[in-house]
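For this view, one protein chain was removed and the others were kept in their places.
Think of it as A, B, C and D in the order they're written, each chain with its own count starting at 1.
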Amino acid sequence: DDRTTLVVQRFFGACEAEYGRNTDVAAAEGECGIMTSIINRFEADNPDIRVVENIVFWPGYDQLTAQLAANDAPDLVTMHGSVIADYQARGLLDPVGGDLATVGITPDQFTDAARRAVTIDGKIWGLPLDSWTMLWHVNTNLFRKAGLMRNGQPVLPRSPEELLAQAEQFERRTGKPYLVQATANEYASYTRNFYTFVMQQGVPLFTDARHANFRTPAAHRALELFKQIRARDLTTQNQDYSAAVASFLNGGGGVFLVGTWMVQDFDTASRNPDSALHNGYAVFPYPQLFQRNVTFADGHNWVMPHNPERTLAEHEAVLRFLKFFAAHDADWARTGHMPAFAAVIDSPKWRALPHRAALAEIAHTATPLPKQIRRQFPIETVVGQEAAAAIAGNKSIDQALADMERRVNDILQHI
Amino acid sequence: MASLTPRRRRATDWTNALFVLPYLIVFVAMIVVPLAWGMWLSTTKSDLFGTEGFVGLTNFVRLFGDPIFLQTVWNTFYFVLLTVPLLAVLGLALALVLNRQARWAAVLRTIFFASTVLSVTVVTLVWRLVFLPDSGLLSVVTRALGGTPIAFLNDETLAMPAIAITTIWWCIGLPMVLFLAALQQVPRALYEAAALDNASRWRTLTRITLPAIRRTFALVIIIEVILQFQLFGQPQLMTLGGPNNATRPIVLFIYETGWRQWELGYASAAAQVLFAMILIAAMVQYWLSSRREAR
Amino acid sequence: MRFGRTHPVALTLIVIAAVLMMVPLFWVLALSFKANAALMADTNSVFSLPYTLANYRTLFGDGQVFRWIMNSLIVSLGMTAGVLILSSLAGYGFARLDFPGRSVLFVIVLLGLAVPEQAVIIARHQMLSLVSMHNTYGALILPGLSAPFGVFLMTQYFRAIPRDIDEAALLDGASRFKIFWKVLLPLTIPAQATLGIFTFLSAWNDYWWPLISATNKQMFTLTVGIASTQMNFAQTEGLGFLMAQAVLAGLPILIVYLFFQKYIVQAVAGAAGR
Amino acid sequence: MSGVVLDGVSKRYGAVTVIDRLSLTIAAGEFVVFLGPSGCGKSTLLRMIAGLETVDGGEIRIGARRVDHLAPGARGVAMVFQQYALYPHMSVRENMAFGLRNAHVPADEIDRRVAAAADALEIMPLLDRKSTQLSGGQQQRVAIARAIVKQPDLFLLDEPLSNLDAALRMRTRLEIAQLHQRLGTTMIFVTHDQVEAMTLADRIVVLNQGGIEQVGSPMDIYLTPRTEFVASFVGSPKINLLPVTVEAAGEMTRVRLANGAIIDTAVAAADLPAGAMTLGLRPECIRPAALDGAPLAARVQVVERLGERTLLHVVLDDGTPIVAEDSGLSAVRPGDRIGLAVQPERAHLFDADGLGHHPAQRG
Partner (left out) sequence: MSGVVLDGVSKRYGAVTVIDRLSLTIAAGEFVVFLGPSGCGKSTLLRMIAGLETVDGGEIRIGARRVDHLAPGARGVAMVFQQYALYPHMSVRENMAFGLRNAHVPADEIDRRVAAAADALEIMPLLDRKSTQLSGGQQQRVAIARAIVKQPDLFLLDEPLSNLDAALRMRTRLEIAQLHQRLGTTMIFVTHDQVEAMTLADRIVVLNQGGIEQVGSPMDIYLTPRTEFVASFVGSPKINLLPVTVEAAGEMTRVRLANGAIIDTAVAAADLPAGAMTLGLRPECIRPAALDGAPLAARVQVVERLGERTLLHVVLDDGTPIVAEDSGLSAVRPGDRIGLAVQPERAHLFDADGLGHHPAQRG
């Protein structure tokens, strides 16, 4: 075998049984299926390259870290935008911007969110695959019952007060909670909600790379809103992720706060006559409750770990692989994630996908945390824990924000 | 012993050490050296890719001022207290009842062991489904009985006991098997004598069986203390250490600081503290049991 | 033995406990026969028809599973054999033989019991990187061999064997190794079986070390391999599949257990005489 | 104080039948000794009575109660195990007190009984030792003491004196005899020692291969053994057994040895079956005599001096070995040719089935 070996390490799971040989990307469904099919297709189209697909358990960073420490770097790795800075700062990644330019991929083709996710110090550190955000998944059947439909469109709140009022109306009319949330064994959504609604108030979450800025009225308001929702029983409680999904599918509540990756599943359900969502599903970006229309976002990217032993041939294979993926961004976007290329968003093909038109604005409103903030993963956990404690009433909001800030600063100080 | 020629004796003795040598080599390579390495790391500022410098005891000072860490210490102790005595007592009880050749005993032994074969991922997943207040097994039962389901894993005071129950369900096989093996060593004649001495079951247990297997009892306690101090997977997967850090154990803290925050020095320091705690707990137990033996 | 009859209260309690123990197990089994989509909508659908073999088909459809099972078997059996050999030798040495520094060494080994994996795993990883051993069976087995538990268990067990059996063998001119091998070792079979089960189990279920040592998918063990196939939200979207994986992963251990358990309870009592 | 009834009890280990439908009645207060060759089932029988072995058939009653379904502790028996079975982690005192504590005997009563038993068995100074720190004989005495303190209805003793020296053995034997007299407890005692059996037993049960050969008083057993087996098993040195043919049968039987010598017996000829017979002569009824006039002549091979008596191992002309007895200060030496005199009133005859025919009993 004199083919060049390309070691590609990724998450998104394995589905050999279903898609092991599939090269028809259009026929694939779901993150795993589409990813597998694109890679299969790449191999089929590039017979001189052997792709070793190393699938790792989500999110795979423990393993990657161990590999890098053992000088056993793969050629390409899937990485969240929020994590890139950590590896980049330690010199563990190679920039790919120059290389991408040689195959005609330039940063200006990316959406804002995607570009921001891979740009550090003016260099491009990876090829963005997508951006994703939390969305407002709506059960329009229940909304109708609650009298929250106007012109066939759900009425969405425009301020915290409206949110509470509509939620109470919903609750009165349907007897069900307005919001469905995964709050058990789950902190990420707390963090994302918190980030989003603080950002909407135009208050920076971090004053600089080493300092969090959580003891602000804006932060207080964001938590207070969710505390109210919970206190007034306007949300499902004590559901973990699976239970929340099941609950929403079964018509357990009006709005499910979950990410882009569920659009496909719920859309499928809405076509099923037995489902509570039958002909009753719509999805929207988070409503603008405060001054600014922004939504916290993150995204998946391909990055290239630094490896001094990588040969020219291998390097070239990497480039071909990235180029191939860039060309298939539209296929990937069928997962529900936002495309990384502005051109895809503008394409009729993408807009024709269910509900995508309503989501297009995310390309502009999606906002990741500033790139200079490292350790976003552990910070997300800390923020989520403290937010949860405040919302559940285990601590006062101010105490939680103070603890949050102290703990995050502690992490940032010790980098 | 004046009569023993020293040279000869030493020669014999050194060859005796050959029996333990193979293990000792592995022990030194895989425990002693890494431990020393870890101790050194705990005095540095490092991540997995290198060391920035020696910082002395700074990491330890920071640990003892870190309320989150202190909470994990307490959580860990609490968990050990919840599980270890129960594991030992239940394991012993099971072994006592199931220590016979009968077919039903073999079947029951297998049942009580079966949960041990599952990996922590599956165990926690199943028990999350059990504890879920919304649609979990317990809630279904509670509702059927007319009660209101309790959110075990979302309740600051109930989360740890829920994890303890899960752990006991998962781990009961090992102490049971250890006790079973020990019971095999008790000469049957002793039970016969006790039966003729009209000893009640309880007295046979306390005066014959327990003294005969007390070494194993100590072993089980020590092993379980050590294992349960290293609680990690259950809270990581069931509660993520919450709610409000109520179930965050030391190892989860170590994992998060080391692998997520990349503060290897700090994580190593926490690992050393854990080591010291286990050491003290195990030694106290060992000392207690060997003192009882000496008497 | 007539007086060994089980007390009815104890029997009742234990049967109840066994039923409670089994409920989650049966649940796992039942879940593994349900379609993922049905479970996503409602986990309680497990209590009703239809059931399907689809999850198992998917599981075996991925040919990799067999390789991972092989890897896991090699690692687990290798580690079990190694631990049994090393621990028995060392246990005999510590329990029965005298050599300079014996008690100090034993105490040091006991201290080793207290070393948590977290305190050594990074250093182990780096050491094995230095000798480029990662992604080999050796690297997967080696750390497990150092666990002092086996030595502790075997030492305790050897100590409880009556000494006059050794003495008879000594007079029979048996070498120390022969006494160990032919006379005492057969009497420790219950402990061997226990240790065997325990070691196999922890090797089989170990996740953390193989995750960071076996990064090449050809070297994945079953736990790591199975985890790698999972999507982020596998527990929601692939619950049935997950449970099928659990059943598959658990079965070999159960078989190993069934094989060993008869040696735990049927072995010759260590104490001589009736 | 209770009698024991065994009714057709059987015991099998796998395919091997160790006790075969054995029936026996022991009166309350009786002292019965089980005598039999090694492996014949004595311990097994004792353990079945105690409840330590299941019964594969038949039933066992102690006193009025049927016990074969009762737990050992409920049968009111105390047992001294052949291998002692002391509790290794307890001191001697605790070993002895354990059973009493279980029976909730008051502490001072326990102390009293322990002290008394320890005194009788001369283990006072050992009371606070661990039982593993004792010599064999000491362990055996502790085992006896442990049974004694319990003052049970029924004592089972399995070779309880085997590891004691002669003097201690005698004292302990006396102690047991006195205990029996004092308490009137029923006792079953396994021994292989004739003297013990003879001196202690009200009745002796001779066992062979899981069945009973003969039950009777010691003198019965010794003087009128029911079978050849009993005759040869009881008595030390062993009875001489010589094949004979019945010669002329007057009122008493006269037999002819293989070498042609004629011996008169006191066995009534009347009820004797025809055919070849075996003559049984105990050594002590064969004494050296002047060569001429003695019915038998023999050459001395070994002279075994036992102190108070001397055993003469001799062979007849045709090579038949015989053991005869002489006084302790016998002047006979190996190689001597001597005559042998036989006491006719002590000669036994055994028929082809092994059944014994004995002289009419005196008085």
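Here is the rule we go by: contacts are C-beta pairs under 8 Å (C-beta built on N, C-alpha and C of every residue); 3 or more make two chains touch, one makes a residue touch a chain.
Computed from a predicted structure; not experimentally measured.
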Check your understanding: Among C:H7, C:K178 or C:K262, which one is in touch with the chain left out?
Key -> C:K178
Revision key, fill the gap. Of the candidates D:M198, D:L241, D:A294 or D:A341, the residue in contact with the absent chain is D:M198
**Study point:** Hidden partner chain, residues of chain D it touches
**Key:** 13, 35-39, 42-44, 82-83, 133-138, 140-141, 158-159, 162-170, 192-195, 198-199, 218-219, 222, 232-238, 282-284, 304-309, 325, 328-329, 362
Revision key, fill the gap. Hidden partner sits against chain C at residues 162, 164-165, 167-175, 178, 182-183, 186-187, 268-274
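Please note the rule applied: only the chains that are shown with their structure count from here on.
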**Study point:** chain A to chain D, fewest steps along touching chains
**Key:** 2
Check your understanding: With respect to inter-chain C-beta contacts, which pair, A-B or B-C, contains the greater number?
Key -> B-C
Study note, to complete from the structure: Note, CA centroid farthest from chain A's centroid sits on chain D
Exercise for review: Let me have the rounded angstrom distance from the C-alpha centre of chain A over to the C-alpha centre of chain C, please.
Suggested key: 39
Practice item. Find the geometric centre of each of chain B and chain D from their Cα atoms only, then give the gap between the two centres in Å, rounded to an integer. Key: 59
Check your understanding: What are the residues of chain A that contact at least two other chains?
Key -> 62, 66, 69, 243, 246
Revision key, fill the gap. Among chain C residues, those touching two or more other chains are 1, 3, 42-43, 126, 227, 235, 239, 273-274
